[in-house]
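Here it is: the structure, laid out below.
Heads up, one of the protein chains got dropped from this complex, but the rest are sitting where they should.
Showing subunit A:
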Amino acid sequence: MDIEKTQQFLIQTETAAQEILITKDELVALDFRRQKTREAFRALKNDMIPGEKAWMSVGNMFVKTRTLKAQNLLEREMKELDKDISDLHNKLKEQVKMLRDLEGKPELKGFDLQPITKEADIIMKALSK
């Protein structure tokens, strides 16, 4: 009886932990894409001549488009990436909650609060002096 229960428990916790690691890797990959897209956007902005066409690599293909169109595309992609990263962060929080629950650890309190960075900054500065 005990061995089976322990095995079940181990399978559950290991799966939960693996999910967390996968999410973290996804975050790194998304950030990589975000940085590259931003670099492309800047390169286009700095060297572009409006009206002329520029070469852009979309996945495996090279596409020649008008610079304005290319800029819009890149901007949209950056917005989408930001949203995806935000969603992944929330997913990560849920997964960590689940893992801590499985391990019997007490919940990490306060991370579902709305952030108040300005006031918190003032308070902590005043208290740490």
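Operating definition for what follows: contacts are C-beta pairs under 8 Å (C-beta built on N, C-alpha and C of every residue); 3 or more make two chains touch, one makes a residue touch a chain; residues count from 1.
Everything below uses one rule, namely that contacts and distances are computed from a predicted model.
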What name does the UniProt record list for the absent chain among "RuvB-like helicase", "Eukaryotic translation initiation factor 3 subunit B", "Protein YIPF" or "Molecular chaperone MKKS"? "RuvB-like helicase"
Candidates A:27, A:56 or A:98 - the one touching the absent chain: A:27
Candidates A:5, A:64 or A:109 - the one touching the absent chain: A:109
Which of these touches the unseen chain: A:36, A:53 or A:76? A:36
Which parts of subunit A are in contact with the chain that was left out? 24, 27-28, 31-32, 34-36, 38-39, 42, 46, 89, 109-111, 113-117, 119-121, 123-124, 126-127, 129
